[in-house]
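Only one protein chain is missing from this complex, and each of the others stays in its spot.
Let's look at chain A:
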Amino acid sequence: MSMLPKRIIKETERLIADAAPGINARPHEENLRYFDVDITGPEQSPFEGGIFKLELFLPEEYPMTPPKVRFLTRIYHPNIDKLGRICLDILKDKWSPALQIRTVLLSIQALLSAPNPDDPLANDVAQHWKDNEPEAIAKAREWTLNYAERITPPQ
């Protein structure tokens, strides 16, 4: 494996030292390009109260190509399919090398707050959302309770 670029080192340092609220990312010890990410479900969203696990991998060409991010925790979201793949433009054609891990994760967090059923990845979920949003939100909340890790109440 080639030497880790200065940028990745810097980003990692900053992710740990100055973590964005509700976002926790830690690199694997054996592969510093591979991160375990926890995103706390945003308030006022059907994902509130759950901690969602994601994996993030920085390809060799990063930052010229976007990082690869996938939900590991099952989530009922119109832009996230059952394999955890995320439909987010900055992770695809709208990627810019000026973006960082931190900004990507903040975008994903934002996506949880604002599902976009018009640009779906999981067609059935999107349709459910369009047809009956309250029911879909209820299901999402249910899934959050079932699959996401519970936030331990502060002692």
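Just so it is clear, a contact is a pair of C-beta atoms (placed from the backbone, for glycine too) under 8 Å apart; a residue touches a chain by one contact, two chains touch by 3 or more; residues count from 1.
In this section, contacts and distances are computed from a predicted model.
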Protein name as given in UniProt for the chain not displayed, "Cirhin", "Cytoplasmic tRNA 2-thiolation protein 1", "C2H2-type domain-containing protein" or "17974_t:CDS:1": "17974_t:CDS:1"
Which of A:27, A:41, A:63 or A:78 contacts the chain that the document leaves out: A:63
Selected residue (touches chain absent from view) among A:31, A:96, A:123 or A:146: A:96
Residue numbers in chain A that touch the chain omitted from display: 5-7, 10-11, 61, 63-65, 94-100
